[in-house]
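Of the protein chains in this complex, one is absent; all others appear in place.
All chains are identified by letter, namely A and B, in their written order; residue positions are counted from 1 within each chain.
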Amino acid sequence: MDIFLFILFASIAVFCAVNVVVQTHPITSALSLVGVMGALAVLYLLLGAEFIAAAQIVVYAGAIMVLFVFVIMLLNAGGEAKSAGRSQMVRWLGIPLFTIFIGLLSYIVQRSVPAGPGVSFGQFTGGTPRDVGRLLFTQYLLPFEATSVLVLIAILGAVVLARKEIE
Amino acid sequence: MPESYVELYFPVFLQVLIAMAVAGGMIGGSYLLGRKVKNRIKDTPYECGITPTGSARGRFSVKFYLVAMLFILFDIEAVFLYPWAVVYRELKLFAFVEMFIFIVLILCGFFYIWKKGALDWSQQERPPEER
Partner (left out) sequence: MNFFLLSLLKAAVVAGALLFTLAYLQWVERKVIAHIQIRMGPSRVGPHGLLQPVADIIKLLTKEDLIPPYVNKFFYMFAPFLAITLALTSIAVIPFGPEIEIFGVRTRMQLADLNIGVLFILGISSVGVYGIVLAGWSSNNKYALLGGLRSSAQMISYELPMALAIVAPLLLANTLSLGELVEKQGGAFLGVVPRWHVFQMPFPQVVSLIVFLIAGFAETNRIPFDLPEAENELVAGFHTEYSSMKFASFFMAEYANMITICSMATVLFLGGWQPLWPAALGSSYVPSLLFAGAAAVMIYHGLHPARPKDRYTLPAAGVVFLLIAGVFLLPPLRPFLIPVFWFASKTGFLLFVFIWVRGTLPRFRYDQLMRFAWGFLFPVAMLNLLATALVVALVSR
């Protein structure tokens, strides 16, 4: 059951991710990226990370991607023209080489990262908001407080970027 | 009580399916049942009866963009508040102080943007002497 769900949502994620690159219109690409975020949230859920899944939706799909869509609308970006004159070699060699690259990459990752205990659907239950809160506000307090400084800097950056337009 | 995550989330999945079926049924139903009569005037964008001029996708105030950007930042703060609220009674004053520092730092940013007038949507319309 869980392997089926994993394959389903993983393929949705991959399909959307490929779509981001393939589509010529920026809005379509941005919305495919929202699809990737949604599928990733479900994958987090399958691993038992409930809070992370919810945060993924609220922050990435609900806030960051809205900004992307806004910027695309703001710039009135239209569809991009497909680049002409690409050589036939790209078409014929691209896919096999890409497959080999992915294969090599996964091999290296599998070799270099030690196999941890497998987390299957429903076995890990330490991802509830309560568990996250306990760790975040005791053990990982410093990173949490550092986040606020980061956010503050980002706020100043946002205003500085937009200042010329406002004044 | 459901025993596993499958049982816990199955009804949500079911509800999504039902919602999609209702939405698809509504839109598909009207697509199939409605008559279609085409004519040239009907095929122009609605603009109060005037012939449309220029592109519909003009450029917009940078404020929209700024609001979206600030929303991300404050939304990150808001997401942190949820696990904090859940464990609040375990840590009490300690949790309060932690979050207070966090919020005060972010509110500094808020006052900065407020003073900069970045969120004042009426600013551009005002005559210069009022600024």
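We take it that a contact is a pair of C-beta atoms (placed from the backbone, for glycine too) under 8 Å apart; a residue touches a chain by one contact, two chains touch by 3 or more.
Model, not experiment: these values are computed from the prediction.
Across the interface with the omitted chain, chain A contributes residues 27, 31, 34, 38, 50-51, 53-55, 57-58, 61-63, 66, 69-70, 73, 128-130. For chain B, the residues touching the chain absent from view are 2, 7-12, 14-16, 18-20, 22-24, 26-27, 29-31, 33-37, 42-48, 52, 56-58, 60, 63-64, 67-68, 71, 74-75, 78, 81-82, 84-89, 92-93, 95-96, 99-100, 103, 107, 110, 114, 119-122, 125.
One rule holds in what follows: only the chains that are shown with their structure count from here on.
Chain centres here are Cα averages; for chain A and chain B they lie 19 Å apart. Contact residues on chain B toward chain A in their complex (touch as defined above): 4-6, 9, 55, 57-60, 62-66, 68-73, 75-77, 79-80, 82-84, 86-87, 90-91, 94-95, 98, 101-103, 105-106, 108-110, 112-113, 116-118, 123. The touching residues of chain A, counted against chain B in their complex, run 1-2, 45-46, 48, 51, 55, 58-59, 62-64, 66-67, 70-71, 73-76, 121-122, 129-130, 132-134, 136-138, 141, 144-145, 147-149, 151-152, 154-156, 158-159, 162-163, 165-166.
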